[in-house]
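A single protein chain has been omitted; all remaining protein chains appear in their positions.
Chain lettering (A and B) follows the sequence in which the chains are written, and residue indices restart at 1 in each chain.
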Amino acid sequence: MNREQVAAQVKQILGEKIIAFHQKSDRRIFLEVQSGDILEVTRILFHDLKARFHIASGVDTPEGIEILYHWAFDACNCVLTVRTKLDRNKPEIESCAPLYKAMEWIEREMWELLGIQFKNHPDLRHLLLKDDWPAGKYPLRRDYLPEAANGQKINLPADEAKNE
Amino acid sequence: MSKRSIIPIGPYHALQEEPEFFKLHVEGEKVVGLDIELGYNHRGIEKLSESKHYDQTVFLVERICGICSTSHPIACVQAIEDAGDIEVPERALYIRSIIGELERIHSHMLWLGLAGHFLGFNTVWMWAWRHREEVLNVFELITGNRNHYAMMKAGGVRRDIKAEDIPTIKKMVADLKAPLTLFKKTVADDPVIQARTKGVGVLSAQQVIDYAALGPTARASGVKIDVRRDHPHAAYGLVDWDVITAQNGDVFDKAVVRILEMFESIRIIEQCLDKLKTVTGSVDSNPKEVKPGEGVGLYEAPRGEVFHYIRSDGTNRPARHKVRAPSFMNVITDREAVIGHTVADATIILAAVDPCYCCTERMAAVDVYSGRRVFTAADMIKCSQQKTAELRKKLGAHGPKLNIA
Partner (left out) sequence: MSLAINVLTRSLNVFHLGGSACNNCDIEILDTLTPKYDLERFGIVLVGSIRHADLILLSGIFNKKSASRARLLYEQAPKPVVVVAVGGCACTGGMFRGSYNWDHPVKDYIPIDAFLPGCPPKPEAMISAVVKLIHTLRGKKQ
């Protein structure tokens, strides 16, 4: 499968689901889908087109929260990025982890850093931040204020050595 | 039914951005489950990067990991170049590949040494690290520092390799072949190493695909992916080399893949050095700005593919910078590989994906589960080393033969 075929095939199989298509260069394709379709799109890319999942990146933009799912077509040196936009006030999307194990950790990461809810995720808990991280504080959001968290004292077992 | 207990390993034990905290669930000697807890090394680099300008970003990502300290910068500058359509002079591409491959050699040697240490072959550890110093000397000659070379920048590299240095570098690289051959023979011939690693920690090709595992971890299971070949970048499309794979996916094959890869690296370096004699010109295109856009950078680090995504909004700082290190995908496969093996084998299996091990001392266990039995890292390794000693007795072997060349 060469690059033109990948682009054509993706367009053909995903058909109606694509709401925007942008070929940045011959090696980089960006397309946008509705957030409700993500499970189906993932299934098609992983099972039918045999693409390899790179990673997903969540981005907080003024228009809402975006998730970019990056897929590799190793046979033809092509990276396909599937973009989907979520409502900033209630970011929610279906989890792809039951379908594709490689997505499990990154969804946990996006959940804690950006506050995106993944429905039906097998094990949604903190991955990187400490377990008692204040709820509702998402460091990768634009409105996150570092002071809010940085002012806190660390829980120290005892403090006497410092005062010696 | 035997009692289930938990052995915590960690948290002080490094994995790229995150030292992980493994909790082994064991019944008697057998591992029945694995919990991986990350976050002890989370430094918020993605967010920090948004507050730095593009030149600083490269230095920041260099400090994600000291072992891959040129893989992240290469991926990062490629993402910037992709976002802003920046040209790179050909000579710079060769220099990037030289630095990248030297790093692969030093990283694989480091792994080999630590793997030897876990198995109870401290001789292998000392020898591997001794010869690793010679790679660091080459780095010092080219870049001025042993680690954190600061060579990459968007649009090229920061320093040229001088023509008069090339013969010296070539000689130093050629000298590495003898010790590498020694390691190849040691691993291939030693009955104890084979007994400890063959059939241990097997990862099937299907599991590799399901978890999207990368690098030597995937290639040892027969999945032939290598970003250097699949998505040519730097000078990899311009020189002649092979992708090394193996079939069994066990610890032994992972070691073999890494050792053979080092020979390929030497091949690449030698060809690139030759090319530097003919390809002249500047090594930096001095870009003045990064156009708004999105870019992706891929680089095959020693442990697998590094992925960087950069979104530029036309200012001098990235609007979003996503970093994905290979261990993020690889470490989770331990969950499959370690189940059903004994505690003594667990250390080497966990180490086999090369989760950017630093040293065992970082695995000191804090007694957080009071009342439960707590193994420290030292206990785990002792356990593993004892098994080797017993095997050695049984086989009547006397450790690896090291011929001083």
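As a working rule, contacts are C-beta pairs under 8 Å (C-beta built on N, C-alpha and C of every residue); 3 or more make two chains touch, one makes a residue touch a chain.
Everything numeric in this text was worked out from a predicted model, so none of it was measured.
Peer 1: Just to confirm, in the complete assembly, which displayed chains does the hidden chain contact?
Peer 2: Every shown chain touched by the left-out chain: A, B.
Peer 1: Out of B:64, B:195 or B:306, point to the residue that touches the absent chain in the complete complex.
Peer 2: B:64
Peer 1: Touch as defined at the start, partner being the missing chain; which of B:25, B:47 or B:170 qualifies?
Peer 2: B:47
Peer 1: Go through subunit B and note every residue touching the omitted chain.
Peer 2: Interface residues of subunit B facing the absent chain: 11-12, 14, 17, 19, 39-45, 47-48, 51, 59-60, 63-67, 69, 110, 125-126, 129-130, 133, 146-148, 356, 358-362, 364, 366, 376-378, 381.
Peer 1: Hey, which subunit A residues sit against the chain that's not shown?
Peer 2: 128-130, 139, 144, 146, 149-150, 152-159, 161-162, 164
The rule we apply is simple: only the chains that are shown with their structure count from here on.
Peer 1: Could you grab the centroid distance between subunit A and subunit B? Build each centroid from C-alpha atoms only and quote it in angstrom.
Peer 2: 25
Peer 1: Tell me, which parts of subunit B touch subunit A in their complex?
Peer 2: Interface residues on subunit B, with respect to subunit A: 18, 38-39, 42, 44, 46-47, 82, 209-212, 225, 230-232, 293-296, 298, 305, 307, 309, 311, 319-320, 322, 324, 328-329, 332.
Peer 1: Using the touch definition up top, name the residues of subunit A that touch subunit B in the complex.
Peer 2: My answer: residues 24-25, 27-28, 30, 52-55, 57, 59, 68, 70, 72, 74-75, 77, 79, 81, 100-102, 104-106, 126-130, 139-140.
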